[in-house]
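Heads up, one of the protein chains got dropped from this complex, but the rest are sitting where they should.
== subunit A ==
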Amino acid sequence: MSSDHFIEFRNVSFAYGERPILNNISLAIPRGKLVAIMGGSGSGKTTMLRLISGQIRPSAGQVLVDGRNVADMNHAELFEHRRRMGMLFQFGALFTDLSVEDNVAFPIREHTRLPDSMIHDLVIMKLAAVGLRGTQNLMPAELSGGMARRVALARAIALDPQLMLYDEPFTGLDPISLGVIAHLIKKLNDALGTTSIMVTHDVHKSLDIVDYVYFVSNGAVVAAGTPAEIRASPSPWVHQFMWGEADGPVHFAYPASTSLQQDLGLKGGQHD
């Protein structure tokens, strides 16, 4: 079975210190598919990507990549796994001391022995794919937020990885670049057979391109299905998320231990 599931979470739990983030979560991402993970802010989506890339280890359960438990990999195996993976960080994480060209060229230079002229051409092609050809000599500080994330995307796809992890690829993009990037993600997935996981808040745009969706809340999957199933879903979670309603099963506010009145020092709190 594991051969057609490229990524599998088996009863995974994770906590930062005392705070549980993921509770016994299980899900599977089929090989070659584009899957979205959606959920409120702080629901543990980035944490799931970090588990897949092996930056953190689950406190219980297994994260399998191509049938192998990431937590069991030694240093060399982990780096081998990462070499075939691309990750778009939520905040870009461009190298601030390197130009745009050197940023995109970074993984190519580190992992291949291609001649400089060929690397240059590859970089230009990747930058053209994200609509930023002509920016190669700028420094990251000279880019806008949305441009920086597109450069980061170009860097993540530089080596045509088998597995792509996108953390919020659409944030900070204008509608036109959003459409272009969504199309690019879809194209990469179709043309190269890349397995792709996309963490996103943008329900409507992603339903147009993904093959499958998981909704996470409080560290567990609360709804899942193909875009057609999601659109027709009676689940209150899905409904609340799709239409951006404040009231519903998902709580907008972080679970605070004191009341708002207490924090503001108003009547009704303990300290008046």
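The working rule: a residue touches a chain if its C-beta (ideal position, glycine included) is under 8 Å from a C-beta of that chain, and two chains touch if they have at least 3 such contacts; residues count from 1.
Everything below uses one rule, namely that contacts and distances are computed from a predicted model.
Engineer: From the names "DNA ligase (ATP)", "Hemerythrin-like domain-containing protein", "Fumarate reductase (Anaerobic), membrane anchor subunit" or "Intermembrane phospholipid transport system permease protein MlaE", which one matches the UniProt record for the unseen chain?
Structural biologist: Record says "Intermembrane phospholipid transport system permease protein MlaE".
Engineer: Taking the full complex into account, find the residue in A:30, A:107 or A:146 that is in contact with the omitted chain.
Structural biologist: Selected residue, touching the omitted chain: A:107.
Engineer: Would you mind spotting which of A:83, A:186 or A:239 touches the chain that isn't drawn?
Structural biologist: In the complete complex, the chain left out is touched by residue A:83.
Engineer: Taking the full complex into account, what residues of subunit A touch the chain not shown?
Structural biologist: Where subunit A meets the chain not shown: residues 53, 55, 79-80, 82-83, 85, 87, 89, 91, 93-97, 106-107, 110-111.
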